[in-house]
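With one protein chain withheld, the remaining protein chains of the complex are depicted in position.
So, subunit A:
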Amino acid sequence: MKRIKHNHGEGVRIDYYAYASHIKHWNATFKVFFSLVIMVICIAFNNPYVSTVVIVAMAYITIVKGQLPLSEYLRVLAIPTTFILLSVVAIIFDFSKEPMGLYHFPVGLGYFYTSKAMLKTGLYLTLKVFAAISALQMMTLSTPFSEIISVMRKAHVPKLVIELMNMIYRYIFILLEVSTKMKNAADSRLGNCDFKTSCSTFGSIGANLLVISMRKANAYYDAMESRCYDGDFLFYEEDRAVDKNLIMKAALFIVILIIIGCYTRL
């Protein structure tokens, strides 16, 4: 697969991989519920062993079963790193007037210090977050969004919300294409040569994007109306058979996770 640099087509990329995934044919409802259950187990146990097992298992499913290139998987996992680094720093360091804890170093009026318990919290948290994220990515990198929406429809999310999501999902890609074109047009005319220019470029792109989206919205409504739209979207959904074998394996995996979690309770 072609490597693309950070070009704000990530949205298109995750969706693109979902369509290319080799486990796309797994039943969508199964994938959504499986990943939700694993996420809940991760955050409920907050146990480093459970988290590690989940990270490895999800990587196996996504990379080996789903045939996603390792580099792309790591790139997607790396997206939240800034947030995790910053928030873990806030958790593992504390401030006090007197020197205390395992390590401490003086700053101005007092000491920054850290203790073993705080380092442990930080490490467990990092593992837990990565485990939950890999469970989420297992689902998103193998299930196209339209199928996730149909799972939500089956879960009785209000019709209006489903309808809006279906529309927004389609409009996002149209607007992304328009905004990429505008950005390239601006770049080729030195629209981002310095900070001030790029601010005004951003303003114009944003404004024109809204104008275009409003015009398109009217055109789309007319197009839908002329095709007898009456408030219901009916899409063709491929019927993906539920693989009993797969459900057994998933149930076994979940039971193993719970056993590990209970036995190594910390």
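Just so we're on the same page, a contact is a pair of C-beta atoms (placed from the backbone, for glycine too) under 8 Å apart; a residue touches a chain by one contact, two chains touch by 3 or more; residues count from 1.
Criterion: contacts and distances are computed from a predicted model.
Participant: Leaving aside the chains you can see, what is the UniProt protein name of the one that's missing? Options: "Nitrate reductase", "Rod shape-determining protein MreD", "Spore germination protein KC" or "Cobalt transport protein CbiM".
Facilitator: "Cobalt transport protein CbiM"
Participant: For the chain not shown, which residue from A:Ala155, A:Ala185 or A:Ala217 touches it across the whole complex?
Facilitator: In the full complex, the listed residue that touches the missing chain is A:Ala217.
Participant: Which one touches the absent chain: A:Ala20, A:Ile63, A:Leu209 or A:Ala250?
Facilitator: Selected residue, touching the omitted chain: A:Leu209.
Participant: Out of A:Ala59, A:Ala131 or A:Ile260, point to the residue that touches the absent chain in the complete complex.
Facilitator: A:Ala131
Participant: For subunit A, which positions touch the chain that isn't shown here?
Facilitator: That gives, for subunit A, the contact residues 6, 8, 10-11, 14-15, 36, 39-40, 42-44, 46, 76, 78-87, 89-91, 93-96, 115, 117-118, 121, 125, 128-133, 135-137, 140, 145, 148, 158, 160-161, 163-165, 167-169, 171-172, 174-176, 179, 183, 192, 195, 198-211, 213-218, 220-221, 224, 231.
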